[in-house]
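Read through the structure below, which is laid out as structure tokens, and then see the notes.
Omission of a single protein chain aside, the complex is shown with its protein chains in their original locations.
Naming follows writing order (A, B and C), and every chain is counted from residue 1.
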């Protein structure tokens, strides 16, 4: 079963892509690591970012976590709050 | 040459002696340690105080510092500010 | 109390909130917007947050601090939106019975906020802009 997830963008990732969310096709059993590979392939501009983490439903996710189309997914570039 | 110094009291030392200053006779070359001995002899009530330091002209003094009648001398019981 | 706000941070109400009948110490940390740059003066800063996650991450940090130290009251307020240099970007206030707990908890919270909370800061110059920390 193929579907599409929306990936929220913030900070530099939004500026580099010119978008505030990306539509990324995922297959069943797509993992966080696979999503990151796909995002980097589709948006080579993101290579300049020092590190990219993924949040799933508002929590930092490990690379082997499996994604579903119901998840709220976000790319987290290096934070600079405080 | 004998003279008298006034020793300022604060906190518990004032309460124990009922005075805000003591008149203590000193000889030439009296040192801080001698003064403390004399104070303790004249006012045995001060024995209950955990520690007594001496300030000379607003500075903590060592026991071997020599006193003159012009010095401003104070007993410093354990502090509890802050 | 945890907040993410576009309004200027009100130190006086934070202090009022931090009062406690058993309070012996209050440590209040203010992170102030500073002009980091050497040659190019910063015009303003833009703070952006992934709101939902920023709040839950700040809550996790506060919960962890509660586990580690004896805290009577706390507040963490982070600003977002446009800030000028000199403005308060973050306030952390900790009320404890004993001062060591207040200092240690406060420092733990600000150090951890800077590592994990999804908030991003962009420095805006007259001739360009830079996301802080993003590049190698």
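Convention: a contact is a pair of C-beta atoms (placed from the backbone, for glycine too) under 8 Å apart; a residue touches a chain by one contact, two chains touch by 3 or more.
Please read all numbers here as calculations on a predicted model, not as lab measurements.
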Partner chains on view for the chain not depicted: B, C
Absent-chain interface as seen on subunit C, which is shown: 11-12, 15, 19, 21-32, 34-35, 85-86, 97, 99, 102-103, 106-107, 110
Hidden partner chain, residues of subunit B it touches: 8, 10-12, 15, 48-50, 55, 58-60, 74, 76-82
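Operating definition for what follows: only the chains that are shown with their structure count from here on.
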Approximate Å spacing (C-alpha centroids) for the pair subunit B, subunit C: 49
Rounded Å distance, subunit A centre to subunit C centre (Cα mean): 26
